[in-house]
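Please read the structure below before turning to the comments.
Every protein chain of the complex appears in place save one, which is left out.
When the chains are written out, they are named A, B and C in that same order, and each has its own residue count from 1.
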Amino acid sequence: MPADGVLPEGFFSTSNLPTYVRVNGRWLLPTRPRMDCAIVRRTNGLEVREPRRLTAGDQVAMGLAEDGSEGIYVHTAGFLGGAHSANEFRFMSSEVSRERPVNYDELAERLIEERRQGGFLIWVAGPALVHSRARGDFEWFIRNGFVQAMLAGNAVAVHDIEAAIFGTTLGMSNTGRPTDGGHGLHMRAINQVRAAGSIEAAVKSGLIASGIMHALVTERVPFVLAGSIRDDGPLPGVVHSSIEAQDAMREHTVKATGAVLIASALHAIAVGNMLPAYHTHYEGVPTPLMTVCVDQTEFVVNKLKDRGTHQAFGVVTNAQDFMHVLRFYVEKGTQS
Amino acid sequence: MPADGVLPEGFFSTSNLPTYVRVNGRWLLPTRPRMDCAIVRRTNGLEVREPRRLTAGDQVAMGLAEDGSEGIYVHTAGFLGGAHSANEFRFMSSEVSRERPVNYDELAERLIEERRQGGFLIWVAGPALVHSRARGDFEWFIRNGFVQAMLAGNAVAVHDIEAAIFGTTLGMSNTGRPTDGGHGLHMRAINQVRAAGSIEAAVKSGLIASGIMHALVTERVPFVLAGSIRDDGPLPGVVHSSIEAQDAMREHTVKATGAVLIASALHAIAVGNMLPAYHTHYEGVPTPLMTVCVDQTEFVVNKLKDRGTHQAFGVVTNAQDFMHVLRFYVEKGTQS
Amino acid sequence: MPADGVLPEGFFSTSNLPTYVRVNGRWLLPTRPRMDCAIVRRTNGLEVREPRRLTAGDQVAMGLAEDGSEGIYVHTAGFLGGAHSANEFRFMSSEVSRERPVNYDELAERLIEERRQGGFLIWVAGPALVHSRARGDFEWFIRNGFVQAMLAGNAVAVHDIEAAIFGTTLGMSNTGRPTDGGHGLHMRAINQVRAAGSIEAAVKSGLIASGIMHALVTERVPFVLAGSIRDDGPLPGVVHSSIEAQDAMREHTVKATGAVLIASALHAIAVGNMLPAYHTHYEGVPTPLMTVCVDQTEFVVNKLKDRGTHQAFGVVTNAQDFMHVLRFYVEKGTQS
Partner (left out) sequence: MPADGVLPEGFFSTSNLPTYVRVNGRWLLPTRPRMDCAIVRRTNGLEVREPRRLTAGDQVAMGLAEDGSEGIYVHTAGFLGGAHSANEFRFMSSEVSRERPVNYDELAERLIEERRQGGFLIWVAGPALVHSRARGDFEWFIRNGFVQAMLAGNAVAVHDIEAAIFGTTLGMSNTGRPTDGGHGLHMRAINQVRAAGSIEAAVKSGLIASGIMHALVTERVPFVLAGSIRDDGPLPGVVHSSIEAQDAMREHTVKATGAVLIASALHAIAVGNMLPAYHTHYEGVPTPLMTVCVDQTEFVVNKLKDRGTHQAFGVVTNAQDFMHVLRFYVEKGTQS
């Protein structure tokens, strides 16, 4: 030790696994094991100790290799599971975590590349996307060719159309404040579309003059609104039969080269069930099918994986902020 | 009803509360109550029914008022709690929810206004802020005068300094990938700062050449790093004693005109306990003290409120995305 | 102060709100406000200070009243919201929280009382109830007369029948371990029921010899299995049409005197939408309809409330443990 509490460069930093150090030809197991410490020589053996408690002159184990090649061997089998080899103790190994950084640059690049190749991107959206003002950003992605099909439920369309007609979602203003008589507004929005006859007719008549449904209709992007037992209304065009809705959705999933699933456990898992882990649309060769799942909690992403969609890449964040930041990166990536 | 399944404009949309309708001078309670429906006249009374199940010619209750003035009375007391008056049934009344939109415009404006007035903004940061690449954005806020003090723990500084020296946090690259030998890197970073003697010395020597701690030191923004039992190291300058750390933090909280608490339950609640709900720094008059709490889940914000910091405004999102979007809005707001 | 760091009994414990203390006929606002402290007299005024920092002989403000009647006035309006009166600063005011104790005694008593009165209890169940071995406990509630109708989806029945036939749910054993070829077992279970013709026929033939569906069929408790786009199969008897499923469910909700919603966001909110906040089945008088929502997170309960089912009482726990503990209390309550 060069000084009290200061280790030499190249010290061995412990893990919590059984660790053997070769001293005078014998492999010794230090006492008092724990991670994030140094191994120090004592008259009668070795001790694991916090760096701050070591003093100048203490002899500590040196090296990075954990496979015994430099005199330190970390026993992983049976403690990390049999399949692990040396140097496999690590932090941050959860695949899905709010602490894991999102590589928006790479994500934006993938979307741009898919558009360039003529890919087929499916977007699955939950109502949080509309509640939380990501509506304008989603509209932007639709108008700019990044959405080849939208699979969603009645609620997404209802909130979007309530916003188009009344400027609210479930009676809440776009700054998050309740409005007077707000609890009936989604019913009034549905009623006006029913009177118009269809969403398409309501777009044509000018009743729906902005938002997601307006963009889908005017850009001729196909969508499936699958009915559920939670539906108010439902809106004209919603597919009541769960079997027919599945069949309609599958005609899109078989074409998919990528999928973005945002803020909907029900629809994400439904579409995940239909999506292969690969596609053969680029020259017939099985290619991994990009599947991004965005949710506020790790749970939905892990549930999606636990239902077999193991290939899903999880982004744990708020739908509004995701859409905002992703658009920013895609705009930047397409300008350059 | 103008048509099958289409209601007249101005129909009464039901809630789930006891609702009395005046018919021929008598107040009747309809059968089969539920929310989001219409009230239809039947030969022997009134029925609550889904709009889709009504037919042309059905007579439905009309009006928006729920206080009896237009013939419909909704009984809230005893069902919504005694303090509620008519027209108080509503959706989206949770104060803290991932579904509630964040008004970044207003938030940015508040920060800009505090800077203009010479306010004292305290930032409380958890390590997720560094893990998740919000590091550069936080640096920007420090360099641009929006941070008058940072209150945090050892881990924020450790991760930030590991990033400055090795480009990783807990051995994870800034795109979220593990690195070889990564589990020891935070220990090596701490060791190098201990060798340098202090964080300030390590900044001066060029060991720490970027990031949050670098910005704080070079911009002379005060900070308190409070020790905890989770600490590795700790870094020189961390206040080991929880009592001394509280006293050090409090010298900043008494000056605060605003506080932004991000991604740390421990530090947010600690600082929340010290923060008054008001301050008197603008002309001596008690003024509400802006308190923003950002976390991935509603739980931390509600816990903060449950510990008495009722004034906290909750933003339920990912720390990385929050910093990114907030900076974007503040930059926009200061350019105009 | 009787001793250093020890306050006299009856000291005034501060909140974070503006607090005025009457000294020599004048109302003074102490400096350095924060909660959980004492107010101490200084030569030139008053100071809020941590008890540990006070010394014997210091003069501190005494009293509990916050309305000025004993010389201390806490200003709530404008800081706690206009509707609050004095003495309203409090901790733990969130309605829904994992930290709030569940009163199982009271809950058990309510269920027993409903059964005694001939009430109609609706249970809404998500698949977590089956995964997590609460299956046997749910069966117990059905066999003992606490379930008058079950509203659920295809998945609950699929998992329950997979468990009856193969002893697994989604290929996972009842101790949580994967089984070989497990991913196909739910499909094989569905196929066998389809071959049998119906769930009822499969119970009669002995294919389904235990579990929730077996108990419902043999006890003649009605159930609705509403289809969704996530469904595998679906099983015979699942109502494919979301509109027909709603209509079928509503025939039960109009009879409800109570509802227990467990581990299903979709079905809980769907049924919540249909449930009135009251019922008139006991002598025609509107009585609050007991609505209990059990989920692992506060989010689902708050979402249910945000969709209008404000009367829901939230229990934030694991479905398996909830069923186990509730059964224990109900058994205890019925034996005495």
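Everything below uses one rule, namely that a residue touches a chain if its C-beta (ideal position, glycine included) is under 8 Å from a C-beta of that chain, and two chains touch if they have at least 3 such contacts.
Note that this is a predicted model, so its numbers are computed, not measured.
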| item | value |
| --- | --- |
| Touch criterion as defined above, residue of B:H159, B:H267 or B:H324 at the omitted chain | B:H267 |
| Candidate in contact with the missing chain, chosen from A:F89, A:Y104 or A:F146 | A:F89 |
| Touching the absent chain when the full complex is considered, from A:G118, A:G167 or A:P286 | A:P286 |
| Option touching the unshown chain, where C:G176, C:P222 or C:P288 are the choices | C:G176 |
| Hidden partner chain, residues of subunit A it touches | 15-18, 29, 31-36, 50, 52-53, 75, 78-80, 83, 89-94, 97-99, 243, 246, 250, 253-254, 273-278, 280, 286, 288, 297-299, 302-303, 305-311 |
| Contact footprint on subunit C, counting only the chain that is left out | 2-3, 5-7, 9, 11-13, 15, 35-36, 51-52, 64, 87, 89-93, 98-103, 106, 128, 131-133, 170-172, 174-176, 178, 180-184, 186-188, 190-191, 194-195, 232-234, 296-297, 316-318, 320-322, 324-325, 328 |
| For subunit B, residues in touch with the removed chain | 170, 183, 226-232, 234, 240-246, 249, 265-267, 269-270, 273, 297, 299, 306-308 |
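One rule holds for everything that comes next: only the chains that are shown with their structure count from here on.
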| item | value |
| --- | --- |
| Between subunit C and subunit B, distance of the C-alpha-averaged centres to the nearest whole Å | 24 |
| Rounded Å distance between subunit A and subunit C, as computed from the means of their C-alpha atoms | 28 |
| Interface hub residues of subunit C, defined as touching at least two other chains | 243, 246, 273, 297, 299, 306-308 |
